[in-house]
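Only one protein chain is missing from this complex, and each of the others stays in its spot.
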Amino acid sequence: QNTGIEKSSTDSTSSNKTPTIQGISDGSLSGLSERIDVNFLLRSSVDFPSGASNQASVNLNEARMELRGDVTPDLSFRIRYRLNRSFAQNSLDNAPGAVDHANLTYRFGTGKKWHLTAGKQSASVGSWEFDKNPTFEYQYTEYVNRQLNLFLLAMKLGYDVTENHTFQLQLHNTSNSNFNTIYNTTGYNTDGLRPSKTPFGLYVAWLGNLLDEKWQTFYSYNISQFARGKTDHAVSIGNQVVLDRFKAYLDLQSTNMSVDYPNIGSPAVNTFMAPTPGFTPVFLQDINYKTAVLRVDYEFIPKWFVTAKGFYETASHRKDSEIGDNFREHTGLLAGLEYKPIASQEMRLFSYYYYNTSQYNNAVGVSNPNQKLHLFSVGVLYFVNAL
Amino acid sequence: QNTGIEKSSTDSTSSNKTPTIQGISDGSLSGLSERIDVNFLLRSSVDFPSGASNQASVNLNEARMELRGDVTPDLSFRIRYRLNRSFAQNSLDNAPGAVDHANLTYRFGTGKKWHLTAGKQSASVGSWEFDKNPTFEYQYTEYVNRQLNLFLLAMKLGYDVTENHTFQLQLHNTSNSNFNTIYNTTGYNTDGLRPSKTPFGLYVAWLGNLLDEKWQTFYSYNISQFARGKTDHAVSIGNQVVLDRFKAYLDLQSTNMSVDYPNIGSPAVNTFMAPTPGFTPVFLQDINYKTAVLRVDYEFIPKWFVTAKGFYETASHRKDSEIGDNFREHTGLLAGLEYKPIASQEMRLFSYYYYNTSQYNNAVGVSNPNQKLHLFSVGVLYFVNAL
Partner (left out) sequence: QNTGIEKSSTDSTSSNKTPTIQGISDGSLSGLSERIDVNFLLRSSVDFPSGASNQASVNLNEARMELRGDVTPDLSFRIRYRLNRSFAQNSLDNAPGAVDHANLTYRFGTGKKWHLTAGKQSASVGSWEFDKNPTFEYQYTEYVNRQLNLFLLAMKLGYDVTENHTFQLQLHNTSNSNFNTIYNTTGYNTDGLRPSKTPFGLYVAWLGNLLDEKWQTFYSYNISQFARGKTDHAVSIGNQVVLDRFKAYLDLQSTNMSVDYPNIGSPAVNTFMAPTPGFTPVFLQDINYKTAVLRVDYEFIPKWFVTAKGFYETASHRKDSEIGDNFREHTGLLAGLEYKPIASQEMRLFSYYYYNTSQYNNAVGVSNPNQKLHLFSVGVLYFVNAL
């Protein structure tokens, strides 16, 4: 029975719910370990990548500290930061990339069905891939890794319709850096675009438990603005199945970006356009990104797990038929084996193989060679609940 | 009754006093929460600044972690650091800007009236504005924000004359970066100045409680050296009134800086002098800074507070009558409303309006346009005592 994984493996959504412990006798030491969690997230592996310029290495893949607590039944806080990122603050939000969470949640109203979360927090995006605790997710789609603004300053309002259905509204910064910083980093021409006066976005999300919590839904819609007068739209549909010894998620998403500030598709188009006289690199406008990702975990004999993950992602630029649909395709396949020697502890020895390719099509394909990566990895992960 | 604010709102001065808990049974777990404090300081708001180049944003205004404890009745330690500053060390003191406190306090002598604090600590400067815990102070004067070296490496010797009167001597680094780094950062010409061999300063301070702790004084004098043979002098007079539902401070200061290494007044003078043939930018010598700042807090109905703050600051250069008195004036006005829903927790929802202007006068006024900022902010703050 893999109940051990359930508590720690879902990450962001769990903090939206009402506190597990209702009867907190304030200040009483007997409840210390119930009131507070101190966690340490560790994953370290020996990685052997293919490619002429890649060196094998032992890596600190994940190292994050977490402190969270229920101070009163109405009020909780959460802090989580990475030990391997700079703590220098970003230009727009005054928060560093190292900090995932620095927020408080206040519950109010009849039956404490409403909650407000303020501070740095995870995006309310319908992605079970992102929702999984990073200790346990070896390789990510570009959707999670590069396209989304995962951890952002926001004010989130949630409402528990029933115990199994929650709705969320999240007002957030579109990007954590300001307009000028992003253009200075890439060196791109602004192409006549101006910074939005209110570079905000809004997530609308539904989190549901169906069929006795065996089927979990996380659906979201996002509207946001980066440049003045330019609006982005995104839909994410996440479904997860959790059985006794089997777990799987399937996430689907489609995003229309008026300005490609995540800069995933633009470099290939800029390379293609470079020979044009007078051309300067820009963020592509009116780009569409799509992702489908599936992960399956199965405990085939007690303590032993197989895991498999596959994803397919596309970038399209329909306005320009020469560049056109699916001008960039990004594919990944992962197959791994895990061994969990101690039943009570989320410590696993693992090994996996990962294959990843970026392929360029249509006009863009000529000037952009396809890219491939093979990676073999063997290591250990541990979600430590220190307190 | 706003007694809740008292414990956490005074920040730096509280650590100078003898420990609140005298009977520590060493190592006994029953005293854990009495022996140790784990605090998390959070303030996050949606800020709407005026100005063509400013973008509105949700901000992580404050995010600091604190760990402090009384290990024995004679010995305590304090660590506090920001989660949104780089931890790279400064050039002179080997400590980063992210760390506010990393120190120990040792109490000794008859009745433990003497104390020695070593390590990174807050300056013993007579400023109630600075002494207020940063969770609760929305906007600062330039005196606190730019002129003072707030957190510095020092050795501080204190003596409690009575329970209500403490004197302090604090030997400290004048600046946290060395002479050459500061000049390299600005790119200014040294103008014949050389680094001090002993770039130290000394604070002499009196902390007093008068009229049954209703009137609190924090007066300080500072002498320090940045460049060889050049001495700075500063006087700060801080007064605070604490009543049942009313609190106010009034801080006054005057500083004679032989070299303007805080670089507040110099840029305007350098801009003014720029057209002079052969001129290279320098730190202005013999500058005087003055500040007056008043803040008032009042709980007008239970759980609801109004707060107002105003300050007026000047820079003068009397040696050169063309530049002269008050060539730079810096003014700020803040009015805000706070709601504290849970009596036992220092969590507040707030909203404020802030107006700020820098005005240039005399000869300097011609080449330096005045600057204005309007800011509207709505957010939440929380001083979390996690343990």
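Think of it as A and B in the order they're written, each chain with its own count starting at 1.
In this section, a residue touches a chain if its C-beta (ideal position, glycine included) is under 8 Å from a C-beta of that chain, and two chains touch if they have at least 3 such contacts.
Note that this is a predicted model, so its numbers are computed, not measured.
K.L.:
Going by the contact rule already stated, which one of B:L41, B:L60, B:A102 or B:A234 would touch the omitted chain in the full complex?
P.N.:
B:A102
K.L.:
Give me the chain A residues in contact with the hidden chain, please.
P.N.:
29-30, 32-33, 38, 40, 42, 44, 46, 48, 53, 55-61, 63, 65, 82-87, 98, 341-342, 344-345, 347, 379-380, 382, 384-387
K.L.:
Touching residues of chain B against the unshown chain: what are they?
P.N.:
Residues of chain B in contact with the hidden chain: 26-27, 29, 32, 36, 67, 69, 71-72, 74-75, 77, 79, 81, 86-89, 92-96, 98-99, 102-104, 106, 108, 116, 118-120, 152-155, 171-173, 178-180, 195-200.
Operating definition for what follows: only the chains that are shown with their structure count from here on.
K.L.:
Mind checking the centre-to-centre distance between chain A and chain B? Centres are C-alpha means, answer in whole Å.
P.N.:
One centre to the other, that is 38 Å.
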